[in-house]
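Notes follow once the structure below has been shown.
With one protein chain withheld, the remaining protein chains of the complex are depicted in position.
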Amino acid sequence: MPEVAVRTEATLISSAQRGDRGAFEQIYRLHVGRVYAICLRLEADERRAEELTQDVFVRVWNKMGSFRGKSQFSSWLYRLAVNVVMEDRRTRVRRSRNETPSEDAVTYASGHVGRHTDASLDLELALRTLPSGARDVFVLYDVEGYKHEEIAAMMGITTGGSKAQLHRARKLLREVLK
Amino acid sequence: MKHDDVLNKLNEYLDGELSPAESARMNAHLEACPDCRAELEALRELMRKARDLPASVQPGRDLWPGIAARLEDRSVVTGDFRRKRTFSFWHNRSALAAAATVVLIILSVLGSLRPWEQEVISSATEQITVISTFAHIDRASDRVSRNILTRFDRHGNVAAMEANDVLTRNIGIIDGAIADIRSALQTDPTNTRLAQMLRSEYQRKMDLLRTVADLLGDDTDTGMNPTT
Partner (left out) sequence: MKSTIIMLLCLTVMVLPAFADKNVDETKSAASDGTVSIDILAGSITVIGWDKKEVKVTGTLGDDIERLEFDVDGDDTEISVKIPDGRGNRDVDADLEIHVPQRSSLEIQTVSASIDIDKVSGDIEAQTVSGSVELIGKGGSAEIATVSGSIELKGSLGSVELASVSGGIEVTGVTGVVEAATTSGSIVIEDSDLEQVELESVSGSVEYSGPIHDSGSYELNSFSGTVKLTMSGSVNASIDLESFSGSIENDFGKKPERTSKMAPGSSLSFTLGNGSADISIETFSGSIHLMKG
């Protein structure tokens, strides 16, 4: 059964590479949840996350031709998503370092109550209060599972810097969630 | 171990980054110290919560229409290796000379492909879009060759001749593989692995032809084509 699903995705990918928008839409539907989750947790802002998600898929469409493999499309895609978020950061004025949960956050949280347990809801909200550097590394390391070397490369910092931000993030989150 | 040291190193301990000696010291301290154990547990709990966050979150509205509107038409698959810039060195005459002989191969190969491509489609177990991609390479090569061949530099070029040889030889190797698979299919016609192999070899041949086309700077707006 899983083999069939994989083959279907491989077919979708080659069709999309040939310009088939219908196939690309299917790819979008399969992966938009993950991409949006990544953007949302990194950006802590629904509107920004929606814009970035769209940017990601436009970039994926443009870069489809350079994807030549079969089995790691999703990791290629999610990595591209992180890169899009990071690039976007560099071209924007940075927001203030200490953010408080916005109105949006509360609406978002209550709207998604069904999907979260109490514990994870708190964590989502707490994440938003982190300064962006610490939040980035926490999301990429503890939530998404990237390694420090990969995070350092994606964010343009050192591996040591990545570790420091992670420790800071965990410490802050512990405080906030006490 | 002092408490401050422990607290600082708990993260590294949890991430598996301490040396065996340091881990052993940490273990020893943790056995004896309930406060640090509690801290460790709290950190573990946090990491568990992080891992358990929902992997995907659906956006509040359908983002597809916004995306669809921004997608440029792509009837051509070009590797993203080349950005469309007007100053590509492929526009230099000497580079074109190198490339020109390569184009001639493509044309001659395409010429020899057409007779049996029909045969292949009917014997493969899946309808693959071989015909349409061949047609694309065909059109692309026509366009490229019209421009290149008019400026063909007959002084010759070692790089061009070597590339020529390599490509001819390797397309021949792939053709040999394709022939082997097809004769194997005759003795074992329902063998799906053979059919998959056949499709892979066609794809590879296609990729090879397309890579060469890419190298020739076959972008639709390279500025080499005055008209479509």
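We just call them A and B in the order they show up, numbering each chain from 1.
One rule holds for everything that comes next: contacts are C-beta pairs under 8 Å (C-beta built on N, C-alpha and C of every residue); 3 or more make two chains touch, one makes a residue touch a chain.
Predicted model, so just to flag it, every value in this text is computed and none were measured.
Q: If I consider the whole complex, including the chain that's not displayed, which of B:47, B:71 or B:174 touches that chain?
A: Residue touching the absent chain, from the options given: B:174.
Q: Would you indicate which residue among B:7, B:42 or B:197 is in contact with the undisplayed chain?
A: Counting the whole complex, the residue in contact with the absent chain is B:197.
Q: For review purposes, identify every residue of subunit B that touches the missing chain, sorted by number.
A: 79-83, 85, 87-89, 92-95, 98, 153, 155, 159, 162-163, 166-167, 169-170, 173-174, 177, 180-181, 184, 187-188, 191, 193-194, 197, 200-201, 204, 207-208, 211-212, 214-215
Q: Can you list, in ascending order, the subunit A residues touching the missing chain?
A: 66, 68-72, 75-76, 79, 90, 149-150, 152-153, 156
In this text, only the chains that are shown with their structure count from here on.
Q: When the centre of a chain is set as the mean of its C-alpha atoms, what distance in Å lies between subunit A and subunit B?
A: Each chain's C-alpha centroid was found; their separation is 23 Å.
Q: So in the complex, the part of subunit A that touches subunit B is made up of which residues?
A: Per the stated touch rule, the residues are 17-19, 21, 24-25, 28-29, 32-34, 36-37, 40-41, 46, 49-50, 53-54, 57-58, 61-66, 68, 111-112, 115-117, 119-120, 123-124, 138, 142-143, 145, 163, 166-167, 170, 173-174, 177.
Q: What part of subunit B is in contact with subunit A in the complex they form?
A: 8, 11-12, 17, 42-43, 46-47, 49-61, 63-64, 66-68, 70-81, 129, 132-133, 207
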